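One protein chain is absent from this view; the other protein chains keep their places.
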Amino acid sequence: MAVEDPAEQSAGESARSTFLNREVLAGLFLLASAAFGYYAAYPLDAGSMSGVGSGLMPKSVALGLGGFGVYLVASGLVGDHERVEGFSLRGIIFVLGGILAFAATVRPMGLLVAGPLAMLLSSLADQDTRPLEILIFTACMTLGCYLLFKALLHLPIPVLPPLLGY
Amino acid sequence: MKITRRTAIAAVAALGVTAMPAFAQYPTKPITAIVPFAAGGPTDVVTRLVTEHMSRTLGQQIIVENIGGAGGTIGMSRAAAAEPDGYTIAVGNMGTQSAAPALYPNLKYDPAKSFTQISIVNFTPQTIVSKKDLPPKDLKEMLAYLKANSEKMNYGHAGVGSISYVSGFVFNSQFGFKPALVAYKGTGPALNDLVGGQIDYMVDQSLNVIPQITAGTIKAYAVAHPERIAALPNVPTTKELGVDFIFSAWNAMVAPKGLPKDIQDKLVDALSKAMDDPAIIKRYEQLGSTAPKGADRGPAGLQKLVEKEVARITPVLKAAAAK
Partner (left out) sequence: MWDLVSNLQLGLSVAGSLHNAALCFLGCLIGTLIGVLPGVGPIATIAMLLPLTFGLDPVGALIMLAGIYYGAQYGGSTTAILVNIPGEATAVVTVLDGHQMAKQGRAGIALGIAAIGSFIAGTIATIIIAAAAKPLTSLALLFGPADYFALMVLGLMFAVVLARGSVPKAIAMILFGILLSTVGTDIETGEERLTFGWMEIADGIDFAIIAMGMFGFAEILRNLEHREARGVVSAKIGQLLPNFSDFKTSFAPILRGTGIGSLLGFLPGNGAVLGPFASYSIEKKLAKDPSRFGQGAIEGVAGPESANNAGAQTAFIPLLTLGIPPNAVMALMIGAMTIHGIVPGPQIISKQPDLFWGMIASMWIGNLMLLIINLPLIGIWVRLLRVPYRLMFPAIVIFCCIGIYSINNSPTQVALTGAFALFGYLLIKLGFEQAPLLLGFVLGNLMEEKLRQAMVISRGSLWTFVDRPVSLGLLVLALIVFIVSALPAISRSRETVFTE
């Protein structure tokens, strides 16, 4: 086709201008991970044929990952790909916050504190959350978890160390 | 604000009243026994056996908590760092209490110093076994065969730091054998390949190999123990064959350092009673184990064992790592 369609041309241009598209970012992520993996495995000995060392697998896999990273970056720059959609920051902060809160408090403060903390904190991630409803639900769930995991299954999970001592 | 004398006396009395019973009437609540390995393994099985009996003597439940990882050192580190109030005890094995210092440079505990010793729980003698088709007919032939062929042979073990690894090292280095070491993830897979003939020999706890020996799927050359064990009456001992190789795996009960003496005494006593129970003796026999007797029992016996084993095993392992 000698004469190029102007619409196509501009579309091509705008696609090329979003060079930080999903493929490229994916490739960069792989490259970063590969580099990190190789760095972590660096002190390990790759060994020899009769004594395959502990380093062979991690290093060669890291190299392979890096290779794919390069491929993705290249194909991302050349082709026309979608952009990465936005992150939901609120979800990340509150859900992960809830999980971390559980991890931090379960041993010193016990299930009766860590559980509700995790639930309430993570519930804040959703705009639909209704305060009274979630409070009641949390209370019921915590009680349920206590009955199930502690009373019934005798899991060695702390309940409320500050008050009960176990 | 005036603190009346009455209030002060009442406060002190209250403190005294709450502090006392914890020691006088131990135990007042359930005790946690940490097993630094997965449920169902040799240490776990024997712990559940004895703690079930001890629960009855002490009048409080003993709950087994499995905290596995890093050859058992994670669980034992947790135990060493726990409150020495008698409500956390642990059962480690030869790996965690003797081999660990040589294998883990960043170990967070010292088997000889970080614990209040309670007692050895059991001994499990090692058995020298091989695949069914290995030519030698008895131990003397086996040793000669190994001397001539060890470099072409394969020794299987359950991973660095496992009992089969440590005892294998001591065995091979003592006699100067140089087999290729094939690592497995646990005793199951290693035994599987031994039965299948993919590897040549192993030195492992009797508990693991008794069923296979009895069924004839593998060959047993000797038990590395002064006397024959009840579960393997037809397998000679290294002692009677004149070979100097005695090696037992063992499990030991410990508590965090600083345990009050009277609590320690109670635990030692309860464990001792468990080990004298006829039902438990019978179960021990089934598992190819023996309970410690006489001077081996109790804190002093365990401390002596730990120091002896650390001294014996550490140079062997360090030499291997240096290669």
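Each chain carries a letter (A and B) given by its place in the written order, and its residues are counted from 1.
Criterion: contacts are C-beta pairs under 8 Å (C-beta built on N, C-alpha and C of every residue); 3 or more make two chains touch, one makes a residue touch a chain.
Treat the numbers as computed from the prediction; the structure is a model and nothing was measured.
Participant: Of B:90, B:120, B:170 or B:199, which one is in contact with the hidden chain?
Facilitator: Selected residue, touching the omitted chain: B:199.
Participant: Looking at the full complex, which residue from B:136, B:189 or B:260 touches the chain that isn't shown here?
Facilitator: Going through B:136, B:189 or B:260 one by one, B:189 is the residue touching the chain not shown.
Participant: In the full complex, which bits of chain A touch the chain not displayed? Write them out.
Facilitator: 22-23, 25-26, 29-30, 33, 37, 40-41, 44-45, 48-55, 57-58, 61-62, 64-65, 68-69, 71-72, 75, 84-85, 87-88, 90-92, 95-96, 98-100, 102-104, 106-107, 111, 114-115, 118-120, 122-123, 125-130, 133-134, 137-138, 141-142, 145, 149, 153-157
Participant: If the hidden chain were put back, which residues of chain B would touch it?
Facilitator: So the residues of chain B touching the unseen chain are 38-41, 44-45, 48-49, 52, 64-71, 73-74, 77, 103, 106, 108, 154, 159-161, 180-186, 188-189, 191-193, 195-199, 210-212, 214-217, 283, 286-287, 321.
Going forward, only the chains that are shown with their structure count from here on.
Participant: From the C-alpha centre of chain A to that of chain B, how far is it in Å?
Facilitator: Each chain's C-alpha centroid was found; their separation is 40 Å.
Participant: With touch defined as at the start, can you tell me which chain B residues reach chain A in the complex?
Facilitator: So the residues of chain B in touch with chain A come to 29-30, 32, 63, 65, 180.
Participant: So in the complex, which bits of chain A are touching chain B?
Facilitator: 50, 154, 156, 165-166
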